[in-house]
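For reference, the structure I am asking about is given below.
This part shows subunit A:
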Amino acid sequence: MIVIDPNSGVPVYRQLVEQVRFLIASGRLAGGDELPSTRTLSEQLGLNPMTVSKAYGLLEQDGVVQRRPGLPIIVAATTREAADGARLEQLRGLLGPAVTGTRQLGISTTRAVAEFRQLLADQTAEEEHDR
Partner candidate 1 sequence: MGLGTFFRLLFRSVMLFMLFALFWAVVGPSLVIGMEYGNQVIDAFRTGEPSVALLHYALILGIMLPAAFGLMAATASLELQFTRMSWMLPDLARRLTTGIGLFALPAAGVAAWLTARASEPGLGVAAFALGLFWFAALLHVADAAADPRGRLVLAGLLVAFLIRPDAYVAIVTSQTLIVAAIALAGAVALIRHHTNADLRRRRMAVPSSFQSGYARTQLHWQYSGGERGSWTRSMVGASPSTWAASATYEMLGIFRYGWAAMLAGNAVVGATGYLLSPSIILILCFNLGLSGIQLRAGVLYPLSRQQRARVQFLGNFLDVALMTGIAGMSAAALAALGVPRATEATNGPPFEFWMALALVFAIGPIAQWARVRGPLAIDAAQHLGRHVVFPIAGWAAALLAMMFLINDATAIATADRFLIIAGLIVLMQTLHFLGLRWFYARRDLA
Partner candidate 2 sequence: MSANAFELRGVTKTFGATTALADVSIAVPRRSIVGLLGRNGSGKTTLLHHVTGLVLPTSGSCITLGADACTLGAEELSRIGVVNQRDTLLGWMRVHQLLSYVSTFYRTWDQALQAELVRTLDIDVDARVGALSPGNAQKVGLVVATCHHPELLLLDEPLSDLDPFARREVLGMLLGRFRSDDITIVISSHMIQDIERVIDRVILLEQGRVVADAELDALKEAHGKNLEQIFLELVGREKDVTLAHSGAGEPAGRA
């Protein structure tokens, strides 16, 4: 479920945090779901356990997961509003580079929004066609 590229410029713990957040925002992980232990995850991914622990620590700090002594790590329960907020947060993160690119290319806001709308429509059409 989690894929890490240790040879990237992004620190591994950040990649872990982002992926867990995305899995939760996309609904693939729900409140109360168990996450693999630090040990297991470090074994599975061949990573330094300190790095995994650091990522879980940050997620716990932000209230995304709950760590309880002697028990598995679980995804923290969230309200509908908070989940929506998290999803939008993810979307903003994804669109950030697109915005920068749009400005660098000198494309107008109207044109860019139209393009985005078109891409979304194409995707939906494709999915319906597949069905």
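What we mean here is this: a contact is a pair of C-beta atoms (placed from the backbone, for glycine too) under 8 Å apart; a residue touches a chain by one contact, two chains touch by 3 or more; residues count from 1.
Keep in mind how these were chosen: all candidates are chains of the complex that A comes from, given by their letters.
The model shown is predicted, which means the values in this text are computed figures rather than measured ones.
Colleague: Could you work out which candidate touches subunit A in the complex, given the options 1 or 2?
Modeller: By the stated definition of touch, the match is candidate 2.
Colleague: For subunit A, which residues are in contact with candidate 2 within the complex?
Modeller: Going through subunit A, the ones touching candidate 2 are 6-14, 39, 42-43, 46-51, 54.
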